[in-house]
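Only one protein chain is missing from this complex, and each of the others stays in its spot.
Moving on to subunit A:
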Amino acid sequence: MTTTPERARVQPPSEHPERGPVETVTLRAEADARPSRIPRWALKTLSPIVLIALWQVLSSVGILEDDTLASPLTIAQTAAGMWSDGTLQSAVLTSVFRVVVGLAIGLVAALVLATLAGLFRVGEDVIDAPMQMLRTVPVIGLIPLLIIWFGIDEQPKIILVALAATFPLYMNLYGGIRNVDSSLIEAARTLGLGWFGQVRHVILPSAMPQALIGLRYALGTAWLALVFGETINATSGIGYEMNKAREFFATDIIVVCLALYAILGLVADMIVRALERGLLSWRPAFSGR
């Protein structure tokens, strides 16, 4: 082995006279680089406050009329009034009851159907094909039929919510069960786990993230179904109050009702997030704790 000295030699800097002295910059850490005079949380709260203040100003000078959109102050007063005479509480209770019962029915149905379809070939053939067909039917479009079948009592609203919640959870749980990593199933078999043990220790836990995504969607569509169900025919609940207000151009009550829907939706989302924190802390992507 011989090396050629010519190839190995590196030219010293003096042989590159065209290169000037090296320009340098001092790199600063991220904390120094960002001027943080106003904390981020303050900026985040500031912009909605400014928007509401602007809304109030527009209402006060008369550009926004009450018939179009009530002012924030009027809305706050209306909310307080609805609270003190009890309409707000009873409307919320009625609506929450419908959602909870409807969701419970829908989620149990989805759990049972998706588990059977996911775990058994026969279940797949019998359950999945009709589910895939039915899922394309818009649930809201069923309202006329539901009214004919069940009248305008609580039943059609609860069934509507149940149907709306079933499909998203079913699709995701079924998909989650079918996407289980076959190498983990193999490992479980070599560990001596039988079919039941594989379902319990491998298949269901691995389907959990997808199932929770389905639960989130289910909550979203359930609220939507509730709003539709309550707005079209009802004698109580948030949607009913909203519909009644429409006839009197009471935009303040409508906004209060919208805010209630938003808050309830937010609470539902927080519940799912808490579930995710509890159930998914094993995930590599999880960074909540």
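Assume contacts are C-beta pairs under 8 Å (C-beta built on N, C-alpha and C of every residue); 3 or more make two chains touch, one makes a residue touch a chain; residues count from 1.
Throughout what follows, contacts and distances are computed from a predicted model.
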Per UniProt, the name of the complex member that is left out, chosen from "TrkA domain protein", "Chemotaxis protein CheA", "Beta-ketoacyl-[acyl-carrier-protein] synthase III" or "Sulfonate transport system ATP-binding protein": "Sulfonate transport system ATP-binding protein"
Listed residues A:G81, A:P205, A:G220 or A:G265, member touching the removed chain: A:P205
Interface residues of subunit A (partner: the chain not displayed): 183-184, 186-193, 197, 201-202, 205-206, 208, 281-284
